[in-house]
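A single protein chain has been removed from this complex, and every other one stays in its place.
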Amino acid sequence: MDLLKLGRGVLASQPFSQMVGAVLTRFDQDGTEIRVPVKDALKQQHGFVHGGVLSYLADNALTFAGGAVLGTGVVTSEYKINYLRPAIGQDIVARALAVHSGKSQAACRCDIFIVNDGKETLCAIAQGTIARLSASSPGE
Amino acid sequence: MDLLKLGRGVLASQPFSQMVGAVLTRFDQDGTEIRVPVKDALKQQHGFVHGGVLSYLADNALTFAGGAVLGTGVVTSEYKINYLRPAIGQDIVARALAVHSGKSQAACRCDIFIVNDGKETLCAIAQGTIARLSASSPGE
Amino acid sequence: MDLLKLGRGVLASQPFSQMVGAVLTRFDQDGTEIRVPVKDALKQQHGFVHGGVLSYLADNALTFAGGAVLGTGVVTSEYKINYLRPAIGQDIVARALAVHSGKSQAACRCDIFIVNDGKETLCAIAQGTIARLSASSPGE
Partner (left out) sequence: MDLLKLGRGVLASQPFSQMVGAVLTRFDQDGTEIRVPVKDALKQQHGFVHGGVLSYLADNALTFAGGAVLGTGVVTSEYKINYLRPAIGQDIVARALAVHSGKSQAACRCDIFIVNDGKETLCAIAQGTIARLSASSPGE
């Protein structure tokens, strides 16, 4: 099965991810990578990428990383994010990985980088829980 | 000073908040309220509001709540969010408050509700730290 | 059923809680309260109560609050804590409540106060997830 193709299909079916302009560039059990080209619509009042965009990326990359090990039908249960520096650059890249997975949930970590003239700088880190949806809550 | 007007000016100067469609409906030291009318572009693949939108709202409402007590020139240092149920409805409302504030930072909490036919249901809770920018880091 | 008596039995069976000196003073679906009389052994190098004691209290109060709505057989899945000020006083009191509960987990919040000459001051806030143990993982 082509996991990356599968994952891209999921991302393509998320209107909000399309509005943000997110691109899935890696998706397997050893890691998920989502890229977002920076555009003016993603900024806050000082010209930096809005924290909400970094949060969106953390949330989505963590969910995909959890889904890569738990299978489809997962949701983000919770996560926390630390912002490290203002995000100024041409692209944002989020890389996430499941650190542990059990029967019903996975604990994942995510690093978010701002890319400036090809150079990556860590600008946020996140950690969270991804839960498998139970059989009794289809489509949740 | 008209705090609400001041806050609305800040929100209006955030391109990402404009793209999401966020509206500041309360902004004083006793609370911040931000509303987002639900539109298709804010959803994920199952028709629910995307978790990234709830995260954006938590991030922004926490920042405003911190700014209401610390003054302008603040950034979100970190926060965590727990998603409680799928968000299906006409509006999302985030209410945040500074629980404690010191010289350089404030700890804030946020409740996020989905509004369905006028009825509010809690769908996410958040907690985080808002930091005042130091004089030596202008515009950060 | 006397929930408080039941909860006190659980706390009494936790050697670490006994070493810390924790006392359950409320335990029902509307709230959990755990008190810890401050003694020298609970302090750090500056004479304040060690952050690890406040963490222990947050962890345990959140778990009890989750157990009050989910039933016995629960574990803390995760939580976050913000320390607000140094804890100097005679007692520490943690109050926790389940903000939401589903089939398998509850989201809870906790406020921790330091009591000084009878006056309570908020010194830490926490938020976390309590999970019901599945039938297939007894004693986990």
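Observations, loosely collected:
Order of writing sets the labels: A, B and C. Residues in every chain begin at 1.
Convention: contacts are C-beta pairs under 8 Å (C-beta built on N, C-alpha and C of every residue); 3 or more make two chains touch, one makes a residue touch a chain.
Fair warning: this is a prediction, and the values are worked out from it, not measured in the lab.
Within the full complex, the chain left out of the display contacts the shown chains A, B, C. One chain of the complex is left out; on chain A, the residues touching it are 80, 82, 84-85, 99-100, 102, 107, 109, 122, 125-129. Residues of chain B in touch with the missing chain: 77-78, 80, 103-105, 107, 129, 134, 136.
Residue positions on chain C in contact with the hidden chain: 10, 13-20, 40-46, 50-53, 55-60, 63, 75-83, 86, 139-140, in rising order.
The rule we apply is simple: only the chains that are shown with their structure count from here on.
Chain A and chain C touch with mostly matching residues; of the residue numbers seen at this interface, over half occur in both copies.
The chain with its CA mean position farthest from that of chain B is C. Averaged C-alpha coordinates put the centre of chain A at 32 Å from the centre of chain C. The set of chain A residues that touch two or more partner chains comprises 77-78, 80.
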